[in-house]
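Note that one protein chain of the assembly has been removed; the remaining protein chains are unaltered in position.
Showing chain A:
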């Protein structure tokens, strides 16, 4: 199947807030009303029962990130997932965050 047939022909996400490392988590229990998810979306919901980032979802689904993002937009709109944006690190990031990364690498 061509990837974009999964997205109803759309090639651009309606939301720009999915980066490669945006964390996605399925809402459990799912909202009572709403459309039944299509098979690929069901696969996504299964994979993000625990928090997972967009790039990992794409790798596990063997789909391009751009396609996964479109599917995630629909799931977000349907209230089936929550998203968490990556920590901002440009400019002057939180020194505690930098130290935590430093300490974590030191334990490798």
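Please note the rule applied: contacts are C-beta pairs under 8 Å (C-beta built on N, C-alpha and C of every residue); 3 or more make two chains touch, one makes a residue touch a chain; residues count from 1.
Keep in mind that, in the parts below, contacts and distances are computed from a predicted model.
The chain that is not shown carries the UniProt protein name "ATP-binding protein", picked from "DNA-directed RNA polymerase sigma-70 factor", "Biotin-dependent carboxyltransferase family protein", "ATP-binding protein" or "Sugar ABC transporter permease". Counting the whole complex, the residues of chain A in touch with the unshown chain are 3-4, 11, 15, 17, 19-23, 25-28, 50-51, 53, 55-56, 58-60, 64-67, 76-77, 79, 82-90, 92-93, 95, 97-106, 108.
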